[in-house]
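Below is the structure I would like to discuss, written out as structure tokens.
A single protein chain has been removed from this complex, and every other one stays in its place.
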Amino acid sequence: MKAAIIGGTGYGAVELVRLLHNHPLVEISTIVSHSNSGKELQSIYPHLSDIIDTSFAEMDVAKVSEEVDLVFFGTPSGVSSELIPQFMEHGVKCIDLAGDFRLKSPDIYETWYKKTAPPSQYTDQAIYGLSEIYPDDVKNATLIANPGCYPTATLLALIPVLKEQLIEPQSIIIDAKSGLSGAGRSQSLTAHFSETNENFRAYKVAAHQHIPEIEQVLANESGVDLQVSFTPHLVPMTRGIMCTIYSKLTTGQTTEELIALYKSFYKDHPFVRIRPEGVIPATKEVYGSNYCNIGFTVDDRTGRVTIVSVIDNLVKGAAGQAIQNMNLMQGWDEQTGLTNVPIYP
Amino acid sequence: MKAAIIGGTGYGAVELVRLLHNHPLVEISTIVSHSNSGKELQSIYPHLSDIIDTSFAEMDVAKVSEEVDLVFFGTPSGVSSELIPQFMEHGVKCIDLAGDFRLKSPDIYETWYKKTAPPSQYTDQAIYGLSEIYPDDVKNATLIANPGCYPTATLLALIPVLKEQLIEPQSIIIDAKSGLSGAGRSQSLTAHFSETNENFRAYKVAAHQHIPEIEQVLANESGVDLQVSFTPHLVPMTRGIMCTIYSKLTTGQTTEELIALYKSFYKDHPFVRIRPEGVIPATKEVYGSNYCNIGFTVDDRTGRVTIVSVIDNLVKGAAGQAIQNMNLMQGWDEQTGLTNVPIYP
Amino acid sequence: MKAAIIGGTGYGAVELVRLLHNHPLVEISTIVSHSNSGKELQSIYPHLSDIIDTSFAEMDVAKVSEEVDLVFFGTPSGVSSELIPQFMEHGVKCIDLAGDFRLKSPDIYETWYKKTAPPSQYTDQAIYGLSEIYPDDVKNATLIANPGCYPTATLLALIPVLKEQLIEPQSIIIDAKSGLSGAGRSQSLTAHFSETNENFRAYKVAAHQHIPEIEQVLANESGVDLQVSFTPHLVPMTRGIMCTIYSKLTTGQTTEELIALYKSFYKDHPFVRIRPEGVIPATKEVYGSNYCNIGFTVDDRTGRVTIVSVIDNLVKGAAGQAIQNMNLMQGWDEQTGLTNVPIYP
Partner (left out) sequence: MKAAIIGGTGYGAVELVRLLHNHPLVEISTIVSHSNSGKELQSIYPHLSDIIDTSFAEMDVAKVSEEVDLVFFGTPSGVSSELIPQFMEHGVKCIDLAGDFRLKSPDIYETWYKKTAPPSQYTDQAIYGLSEIYPDDVKNATLIANPGCYPTATLLALIPVLKEQLIEPQSIIIDAKSGLSGAGRSQSLTAHFSETNENFRAYKVAAHQHIPEIEQVLANESGVDLQVSFTPHLVPMTRGIMCTIYSKLTTGQTTEELIALYKSFYKDHPFVRIRPEGVIPATKEVYGSNYCNIGFTVDDRTGRVTIVSVIDNLVKGAAGQAIQNMNLMQGWDEQTGLTNVPIYP
């Protein structure tokens, strides 16, 4: 199968290049970058020298549509809203790593993204590609809204316990931490080394655009119109997300019972690894891989459970899950091309 | 005034050396290190070369007691329990950076510290040296239990709002993050560079010995026997603590009102800096200094407030607050010797 | 083919596990760790959870020899000296990642390693596994002395120009910088996070045991008994080595001519990538991969060339090159199992 990548200078796109290069069933035929069209990939990304000997192409919907079966979008927010309808008219399947098609409500989209919502006919048919939760929908999809990085780590950690009504839906607090690659390659003081190194900071407290995405899915799964507290932070490291999630237990589950529940829930999903009692996952144990590791601590004193979930934001939180979704759409084993071992140390 | 430092190889002690060297009213007369007695300070800590030309001394209570008016303890947990009673019999004032004398209940101490509690006559007279909250007690103290790093950041952020009954006491969740220097200088895999760099991890979830310390003070201030959820994390950086604190508001305070309350509460306490609306503090803005910066976000959607508090764990969270307490005990301006500007970047 | 790994808790060994897991023609049958025998790999290395479900074995030469065709040694210096003769008596091929069999002269070995040299019959037959330089010897080897990390980066950068007599042999200065994983997983103040983060230091100036290894190979290639200046440094990062090499040019080569020479020299060796004029390699562009990137700057003012060479110390500098050597020994394509793209960012 041939695929194209649009928005090829971003970190999501370059991670797609890395992972797809070792995928046995896919060939990258075109990598489009508006800002760098005509330049060789290896002039921007020297790590690709002598591996990927192509240049960034200019955008040409008709030409790309003829060449490929599927397009990945690693474009900034707002761009795929305009391009995806064009590609879909040409019958090309689309996987969007941006947030444009994730929120079903145009009002909510416009409130949190401060942008015009995409045409609802496309939003309506977009499948939210949380691979482990909606594999059947993904298999039949033509347009995938690939989940955000924070929502991926959060939802995989919360859905089993919420579906089973073991936590109070309105008690959810998500304290999220991300490496800097989540902020992308564009330049800002936030991403400036001297401002960020040896520094830890919170941002967009209770105001991040991933909040409605998390709430939409949790509401669907629980049947409750819930609101979460969500604080993202930036860790002075490049890759990795940890979500530390607090919630009130409705009944007296033990840590052991929760572990058993999750092991059962994810037994057919090898990318979710449930940690044994007393073991809390760290971000480095999923570095460069598509795994999501989850650990639990029930605190009898407070009646709350603390769930810790880690992913590599560029893999399971972006490019890896996108490829996992492609695998499902094509009827392949979902692990195809994603079996590399995490890099450690 | 002459002072001694016991436990001189640890990071708390070496930070005392740094800060006391520039203190105009104190002279360090002895630095005791059991493991390095006889060695020059500069052989262990080359940054002190040609600045501090002394050697580590062996422990000698009688000798030290004769020389000094006050002793700082930077010893590991359990050591000051035995030494402080001896020094106090000699009439020497003591400031303990370890946790030995912080918890009033011997049972609670033994439960969380897994050690025998110190003699209750000393615990009873120990003053919890949270300088901004208990300045009058500190002024008259002969034994100071210097607060832990996490409790300092947490309590300064919570006491005003708790005292005013603006939050539900049982709704407090503290998500804490610390640089590695908090783990001390002793060797462990946790502190091993390759295991920690580019890694973010949680530890002692709901099990850290600072939990009862926080609860003891919050209970005193609120009159409610409360339990908090507390998760400490390690950030791949050396210095700095951030506590992100979530709590349910009892009434409809705005962010602006909370800021006004805190500015008023801390108006005579220059080391606590309240950040304006929309600004969340980062750890680097207090690097190397005795400041505690606090910011607020009220979330109308969830009815919760998020309070973010940052300190340098080795300064306000250890050696700096110890010196601030010494200043108060001696009747000096609490800022004496602590006016250095944070290092940035 | 079946292989065993001895010394399985070290970083070299765990990197072998990562790379061999994706190698299509090899199965790891045993991983021996003296210090952790009986424990599950994933209890020490959680990133391997649900991927490698075996436990560390105790050393048993006879048993391992029966099971496998080849053994990798990731043991500390001095251990393989004793074990490799035993395995070779059983007819098992050995690849030693340690330095025991690299130096042909027992005197030089004992001078620099402060250890008894291994039996000379084994040292004599050991092939120095610098894959791109000695592929034919490697193909026929039964015992490979896998090159050190610094020598690999240095020798690939120097051999072409030295063989062609374009530099003065006695003018070579190698300023080397390594990430901390090169120091291994054992605990020391050097590897302690707070001592190393935001710190840059030199060590073993003119005294590192890789000096005689570099000199032995350069002497062989040039026919000159030369001495090099070599200073290793530790960079506050986990992976990556850069060698910045200075040498006096004997004739007036241009940067362009040197690039052409190296491109030609390495034209059949895909893991060595020669950078274009004006481009200097950075360590991150080989992260997690088996590449060695080399760049050049001729300075007409001083008559010197500066050669910059980068590798991932755990891959091309250890486990990756070991697998490359195994591939050559087995008659396979040298790239088998090593085609993963560097991780960036």
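Couple of notes before you dig in:
In order of appearance the chains are A, B and C, and numbering begins at 1 in each one.
One rule holds for everything that comes next: a residue touches a chain if its C-beta (ideal position, glycine included) is under 8 Å from a C-beta of that chain, and two chains touch if they have at least 3 such contacts.
In this text the structure is predicted, and so the values were computed from the model without any measurement.
Touch with the chain that is not drawn comes from one residue among C:Leu25, C:Ala62 or C:Ala202, which is C:Ala202.
Within the whole complex, the absent chain has one touching residue among C:Ser81, C:Thr238 or C:Asn340, and that is C:Thr238. Screening A:Leu19, A:Ala141, A:Val217 or A:Met237 against the full complex identifies A:Met237 as the residue touching the chain left out. If you put the hidden chain back, the residue from B:Asp96, B:Glu198 or B:Glu213 that touches it is B:Glu198. Chain A residues in contact with the hidden partner, per the touch definition given at the top, are 11, 179-181, 183, 185, 187-189, 191-198, 236-238. With the whole complex as reference, residues 170, 173, 175, 177, 179, 194-195, 197-203, 205-207, 227-229, 231, 233, 235-240, 242, 244, 246, 280-284, 287, 297, 299, 301-302, 304, 306, 308, 345 of chain C touch the missing chain.
Against the chain not shown here, chain B presents residues 11, 14, 17-18, 21-22, 45-51, 181, 185, 197-198, 238-239, 270, 273, 275, 279, 281-282, 284-289, 293, 339-345.
The rule we apply is simple: only the chains that are shown with their structure count from here on.
Residue numbering shows that chain A and chain B use the same positions for more than half of their mutual interface.
Chain A has its Cα centroid nearest to the centroid of all protein Cα atoms in the structure. Averaged C-alpha coordinates put the centre of chain B at 46 Å from the centre of chain C. Here the CA centre of chain A is 36 Å from the CA centre of chain C.
Rounded to whole angstrom, the centroid-to-centroid distance between chain A and chain B, based on C-alpha atoms, equals 38 Å. Shared interface positions of chain A, defined as residues touching 2 or more other chains, are 197-198, 238-239, 281-282, 284, 287, 345.
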